[in-house]
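What you see is the complex with one protein chain gone and the rest in place.
Every chain is named by a letter (A, B and C) in the order it is written, and numbering of its residues begins at 1.
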Amino acid sequence: MSHNTFGHLFRVTTWGESHGAAIGCVVDGCPPNLPLDEAYVQGFLDKRKPGTSRFVTQRKEPDEVRILSGVFADDRTDGQVTTGTPISMMIENVDQRSKDYSEIRDRYRPGHADYAYDQKYGIRDYRGGGRSSARETAMRVAAGAVARRVLGDGITIRGAVIQIGPHMIDPENWDWDETGNNPFWCPDAKTAAQWEDFLDETRKAGSSAGAIVEVHASGVPAGWGAPIYGKLDSELASAMMSINAAKGVEIGAGFAAASYSGEENADEMRMGNEGVRFLSNNNGGVAGGISTGQDVVVRVAIKPTSSILSQTRSVTRDGDEVDVRTKGRHDPCVGIRAVPVAEAMMACVLADAKLRHRGQMG
Amino acid sequence: MSHNTFGHLFRVTTWGESHGAAIGCVVDGCPPNLPLDEAYVQGFLDKRKPGTSRFVTQRKEPDEVRILSGVFADDRTDGQVTTGTPISMMIENVDQRSKDYSEIRDRYRPGHADYAYDQKYGIRDYRGGGRSSARETAMRVAAGAVARRVLGDGITIRGAVIQIGPHMIDPENWDWDETGNNPFWCPDAKTAAQWEDFLDETRKAGSSAGAIVEVHASGVPAGWGAPIYGKLDSELASAMMSINAAKGVEIGAGFAAASYSGEENADEMRMGNEGVRFLSNNNGGVAGGISTGQDVVVRVAIKPTSSILSQTRSVTRDGDEVDVRTKGRHDPCVGIRAVPVAEAMMACVLADAKLRHRGQMG
Amino acid sequence: MSHNTFGHLFRVTTWGESHGAAIGCVVDGCPPNLPLDEAYVQGFLDKRKPGTSRFVTQRKEPDEVRILSGVFADDRTDGQVTTGTPISMMIENVDQRSKDYSEIRDRYRPGHADYAYDQKYGIRDYRGGGRSSARETAMRVAAGAVARRVLGDGITIRGAVIQIGPHMIDPENWDWDETGNNPFWCPDAKTAAQWEDFLDETRKAGSSAGAIVEVHASGVPAGWGAPIYGKLDSELASAMMSINAAKGVEIGAGFAAASYSGEENADEMRMGNEGVRFLSNNNGGVAGGISTGQDVVVRVAIKPTSSILSQTRSVTRDGDEVDVRTKGRHDPCVGIRAVPVAEAMMACVLADAKLRHRGQMG
Partner (left out) sequence: MSHNTFGHLFRVTTWGESHGAAIGCVVDGCPPNLPLDEAYVQGFLDKRKPGTSRFVTQRKEPDEVRILSGVFADDRTDGQVTTGTPISMMIENVDQRSKDYSEIRDRYRPGHADYAYDQKYGIRDYRGGGRSSARETAMRVAAGAVARRVLGDGITIRGAVIQIGPHMIDPENWDWDETGNNPFWCPDAKTAAQWEDFLDETRKAGSSAGAIVEVHASGVPAGWGAPIYGKLDSELASAMMSINAAKGVEIGAGFAAASYSGEENADEMRMGNEGVRFLSNNNGGVAGGISTGQDVVVRVAIKPTSSILSQTRSVTRDGDEVDVRTKGRHDPCVGIRAVPVAEAMMACVLADAKLRHRGQMG
């Protein structure tokens, strides 16, 4: 991970500001001859798109992706495929309301990156959050679509929201199919109904709510990852923590493991029909930094959107205290739209792990 | 982070197995003219040393470090100082009981990396955990000692255990001075007494307990870190998650932020006598991936040691089911000795961030 | 250097194929508040542009660059400046003659990358050379323009062609001003006249000629670079060798040093009015991998363009022997247009060295 690039063999670089000309990414190191066209990538982007329900921002970002390089089609290829050269993708910014940003250019919104950016760079593109805007995550989703091609059909990556505000799902009710039936990626129909009320209130109050996102990857073979500083869980931790508003990452039992005894926590093994099977998955599919063949399970804590309508007090660049009220069309719970982003990060980390593993192991 | 190396400008590479000839590290990119000798590094290693109380492993690892390169002293230097070239440090392995390891070489201990390593490499040094042994963390502590020199006296890094098993400290009682008064790095005297009983029971039962470690870095100036994939919290997440037995990392309010409202979570700013001050630190000293000048606050969940005396059932390399009982001198709560390790990882990440920041910003 | 990215703190990623939608680059790690707009970058691109004389390709590539991110202007900035976030630049491909490429898609042109790409990837975008086209070097020039801003006015980077085919310049006649007076970047007016005749003949014969390019960087302070694998000359070697058609790189006296005695080769030092001065520069401004304050001097050997009109014999993808004649509008001496590219690579390597140096040294 290096500023705006992550990955080792499967490498993703993103660029662009919220209100600049465009945002984009370059995916380098992708194997050749994988099917890849714009419609396929767009399918994933549409899952993250704003405006799909009243619980996400009402900004209109059509987010139409263009693939500018790294793919090829002629009468011998089976549609458009990757060539092994860098894949450049771009989305032009179109819904940039040309409003007056002079108010926020000098005011540091609490919880935002405004102050930290100014302290570092002495300058920032303050329009819509600039580089720190969650708009950047669209390119992660695009890169993740490529990563899924690298992983192939044998690996399934699925995400869900398991908590919004103080309301957690009941794990007993978990049904992956349910995540498509509500606007929250909620796997528990009963909790989804509760969230609807809770978020309506939150929205009306001009407030916002945090969330926890959980992502599973099934079908990952044992052996991916590497010891010590290349641990698969370490890579996942940095990838997930790099998502906007993420404040925590855990693998498998995570923080709950702190209160377990060694007996409770150990994932015992038995011989099954298809080799080793585990009686539990507290390790979240990773032991010693290497995948065990179980589902890789990651959870990410997403803090409430800092952009809230209710007035707060803050300071200006010049050191004056002022009132700040963030107008605009914001997500009441940014954690919802983080689901496809966290899925994409899982896909990218696993694609990189796959390539690195076969690099060393053949 | 790349297999056995982490960092960008301040880079640490470690090597060695638990029962090989030695363990060691190479610290590259360190600025010159910083005081560094063995006694100084040894001081940090002694904090992590086994055998200091009945609550940690009784193995005898004198852990005497040698500095083999990258330092110089003559009559013009103020003692021994760094030269800017790679610093190689080594600890010879001396307490390797030459026992028969044939039993565990084929049995996969539940919760351990045994199975994953074999699935990846088809071979492993099974003596004492080999490369996956927590013995490797001694070299992180040595590297962290160098990193503290890079950071200088203005930055203070301190760690504490805040939970052992189900018993959490009372934050109201937090007293940093207290961490030196008990064998748990516990900042709450009352809870320390409770842990003593709890761990005595755990130890007698041949069981083990998980823990949560919290590390603070004070004095970090605003501006370190970088957007997107070079976020300071993202770097911290991978560094902390790479520690043996770590299963979760959170920054600031962390997972608790998921249940907060935007108002509760926002760290409001006011003007203080020495510039901006914040009314809270839910962001844990990092916003948009860049330090804010507040304390950088990280918590790490450490699972209970997988090596337990009570018998469990598992499988062998050849696919037979067997009983496994891990004999040996193990930590009842490996989280305790993780404190100096987590401090060291914080120091290394910050030293790297400092150098990268001044690289870009001058 | 990693596939399509080079640099450590000042990092350049390029993407795009000769006949795809566009080519582009992302420059990451650039310090903020440096003036940067399209007109400035375009000035450097125009030096590399095809069609400027009859000695370079007659393809029309307007090469109009757009800066898509990483810059900002408002009423407080002094024009448009960098923000410290990734700078994305793009040139749309417009002169793509939609001709039938079916002939060369199966024929491996001698000296070209056709065969190697097919052996590696099993697929390639064969239109106009695809990713292996020298068109990619336009983005190096754009990145080099940014790098010059990082270096500032105190450092001057200038390139020249010193040999075309068997005809070398007379170093006695070297005059930097002369490089602007002929279409060859030739610093020796007399030799330039000779080259004119030689290249006219080459062109008429449908042949091509090799060349040697020399680049000087003046004003580089002593101390940049680093020992061993981060040597400044090592970085320059990989940067220069990555230029299309480059087959050799030398620093200072280079290969000639092999025939020198130790006395002849040593660059003796004396005290001058402004500190140390050297009596010669056989080291090319780099000793032990670190700059000495002398001019950094690099030479690059550029092989003759492989695309020649005269017919040669080769093989097809299917293993048949065939005649190959490369039609199209090619450079009779691609070394000429390599001058701004080699200058740009020098600028990028030095900008990276500058940032890394101050990262470690403050």
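Simple rule for what comes next: a contact is a pair of C-beta atoms (placed from the backbone, for glycine too) under 8 Å apart; a residue touches a chain by one contact, two chains touch by 3 or more.
Here the structure is a predicted model, which is why all the values come from computation and not from measurement.
Undergrad: Among C:Ser18, C:Asn93, C:Thr179 or C:Ser291, exactly one should touch the missing chain; which is it?
TA: C:Ser291
Undergrad: Considering the whole complex rather than only what is displayed, give the residues of chain C touching the chain that is not shown.
TA: Residues of chain C in touch with the missing chain: 1-6, 8, 14, 108, 110-113, 115-117, 119-121, 131-132, 136, 163-166, 202, 207-212, 222-231, 233-242, 246-271, 275-276, 282-284, 286-293, 301-308, 310, 312-315, 319-321, 335, 357, 361.
Undergrad: At which residues does chain B meet the chain that is not included here?
TA: 2-5, 11, 13-17, 20-24, 26, 28-29, 32-33, 66, 68-70, 72, 74, 77, 81, 83-88, 90, 105, 120-125, 130-131
Undergrad: Touching the hidden chain in the full complex, which residues of chain A are there? Just list them.
TA: 8-9, 29-32, 84-85, 227, 355-356, 358-362
Note that in this section only the chains that are shown with their structure count from here on.
Undergrad: Between chain A and chain C, what is the separation of their C-alpha centroids in Å?
TA: Going by mean C-alpha positions, chain A sits 38 Å from chain C.
Undergrad: Centroid of chain A to centroid of chain B, CA atoms only: how many Å?
TA: Roughly 27 Å separates the two chain centres.
Undergrad: Multi-chain contacts only, two chains or more: what residues does chain A have there?
TA: Within chain A, residues 2-5, 14, 120-121, 131 contact more than one other chain.
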